[in-house]
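Pasting a structure below so you can have a look.
Excluded from the complex is one protein chain; the other protein chains are retained at their positions.
After this line comes subunit A, so read on.
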């Protein structure tokens, strides 16, 4: 029972990381594709303005995911890390490179130096979600063995499923970011950028759709169980996911002022939850079930206690932060500049 609960928490934490940090990574993708120094200046400014306030604080979710995995499912953790050594190393390095070069770009003045650090920032923003997606794809297609053993170090993450899930992650990140950036641009009253990112959101959504389809087809032969799960018990979630994705697009195309952001985030969350439901009861499909992988009851209870305490404490804190973010300044203190003093809230 508590193993199920912990697995559910794990899945939701992954979904949270994907939506919050996904948007950060995606913003880096648009930075990469913004073109030359002059042409790309406007979108880059918007990106910088948008993610400056959160910088690297969204990694809190990732740390939480890792902690829950190693404490709750140590055997699976060992297998995953032994097998996925390469993509996870690239991801770790990418995270440091991203954080450092994003801030570095601010500190240097010459166009050339800015280009180098900007490139580091943007490139790692693409590499990291790709690697995480490839790892997820590898796990879903049963490439990670049980028993704390290493699977194939290359094949496990460079196969068709993994690569397509990797591309899917990059596309989803870009999609999320574009939707968020549309909102930020509209907030700033920048019609050109609103249009710019609206178009890109649509393109990213189409790419994500194609990558998802390819991955799905390949999954059918590679991991029939997961495929079957997706088309049966997880089907409602898949439908909701598609509906949200399409709904967000419709809102974007119609230039609706609100709703797109929420629907886009929901699409990502339901996709990840669908993945978890589809491979249930397996943690490592075809290899290790959640129940078999679970740590002793004492550990699981501790995890549940920590999570419940987290919901009770962090929940109200989030609400407070949200209320403050929406709230105007105290009357005596003049006009607010858009989102200016949000230094590192772990949310948007």
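Some observations on this one:
As a convention for this text, a residue touches a chain if its C-beta (ideal position, glycine included) is under 8 Å from a C-beta of that chain, and two chains touch if they have at least 3 such contacts; residues count from 1.
Here is the rule we use: contacts and distances are computed from a predicted model.
Per the UniProt record, the chain missing from the shown structure is "Cytochrome ubiquinol oxidase subunit I", taken from the list "Glycerol-3-phosphate transport system permease protein", "Cytochrome ubiquinol oxidase subunit I", "Chromate transporter" or "Cyclic nucleotide-binding/CBS domain-containing protein". Only one of A:189, A:257 or A:298 touches the chain withheld from this view, namely A:298. Considering the full assembly, A:97 is the residue among A:46, A:97, A:193 or A:211 that touches the omitted chain. Listed residues A:7, A:23, A:46 or A:68: the one in touch with the omitted chain is A:68. Contact between subunit A and the unshown chain involves residues 48-49, 52-53, 55-57, 59-60, 62-64, 66-68, 70-75, 77-82, 85, 88-89, 91-93, 95-97, 99-104, 106-107, 148, 295-299, 301-303, 306-307, 309-310, 313-314, 317-318, 320-321, 324-325, 327-330, 333, 336-337, 340-346.
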